[in-house]
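Supplied in structure tokens, the structure appears directly below.
The complex appears here minus one protein chain, its other protein chains still in place.
Chain nomenclature is as follows: A and B, assigned in order of appearance, with residue numbering initiated at 1 for each chain independently.
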Amino acid sequence: HQQLDHGGMMSDTAAQLAEITARLQKLEDEVAITRLIASYGPLVDGGCADEVGAIWTEDGVYDVDEFFYGSRADIVDMVNGEPHQKLIGNGSAHFLGPASVNVDGDDAVAVCYSVLIVRHKDRPLLVRAGTHHWEFVRTTEGWKCTR
Amino acid sequence: HQQLDHGGMMSDTAAQLAEITARLQKLEDEVAITRLIASYGPLVDGGCADEVGAIWTEDGVYDVDEFFYGSRADIVDMVNGEPHQKLIGNGSAHFLGPASVNVDGDDAVAVCYSVLIVRHKDRPLLVRAGTHHWEFVRTTEGWKCTR
Partner (left out) sequence: HQQLDHGGMMSDTAAQLAEITARLQKLEDEVAITRLIASYGPLVDGGCADEVGAIWTEDGVYDVDEFFYGSRADIVDMVNGEPHQKLIGNGSAHFLGPASVNVDGDDAVAVCYSVLIVRHKDRPLLVRAGTHHWEFVRTTEGWKCTR
């Protein structure tokens, strides 16, 4: 049975609350980034250009093999553009795997795989497999991808 | 160094505990639904009909392209039925991707992809790719799918 004076109790409780809040925040960050990455595929296949763009910061970069998009506006344009619209109009699944997320304060990195599946003669065809390296920053509007 | 009278400290601590508990509950809900969705594939490929059924409410609906199952009992029957048993007997993987989950109080929606892989001449063959829209409700037995 622990005896604490009033002040001792306060500081003990406050310290525990602070520790719990920090642990909770870390989990929330990790889950939020996981959710953000999991939202990319359905949004990009659904042609939701603004929502896809909102995953990135205004000057966020999307560098994907032979393509390079240097801002949120460029990413929105990519989704609205004819090649992507043709791809999704035919039926596509940007199927991303579960991300391995590492949060460090207001920054985070994550790695995941993806496959691109398209409809070909009414059958699903695996046309691309890749690895994604994500960098995130905490903003006033939540976590956003910078690269 | 913050000075609080006894009552002030109590209400401050109580408010923090309430806020933490609410944030924790939200995370638990999101993780629980993620886990529920991740359990579908292994259970359905394992032929665990009752456990698959228990993902849904009693009157939960599973509407999948040309098939429609209007209750938990129908879903259990589907798993036990000859077409599904033949499918899994040959070797199948209902491979679902990570879900994007949004919890709103006692309701939640989630989106994920899946691919169906079957054994064909001793090789894995991708035979279907799809998007899943899930609706969940909190019940006394945990989160359950309604549709």
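General observations
Methods note: a contact is a pair of C-beta atoms (placed from the backbone, for glycine too) under 8 Å apart; a residue touches a chain by one contact, two chains touch by 3 or more.
Keep in mind that what you see is a predicted model, and the values were worked out from it rather than measured.
Residue-level contact of chain B with the missing chain is found at 6, 10, 13, 17, 20-21, 24, 27-28, 31, 34-35, 37-39, 41-42, 45, 93, 95-99, 117, 123-126.
Taking the complete complex into account, residues 4, 6, 9, 13, 16-17, 20, 23-24, 27, 30-31, 97-101, 111-113, 115, 126-131 of chain A touch the chain not shown.
Everything below uses one rule, namely that only the chains that are shown with their structure count from here on.
Rounded to whole angstrom, the centroid-to-centroid distance between chain A and chain B, based on C-alpha atoms, equals 21 Å.
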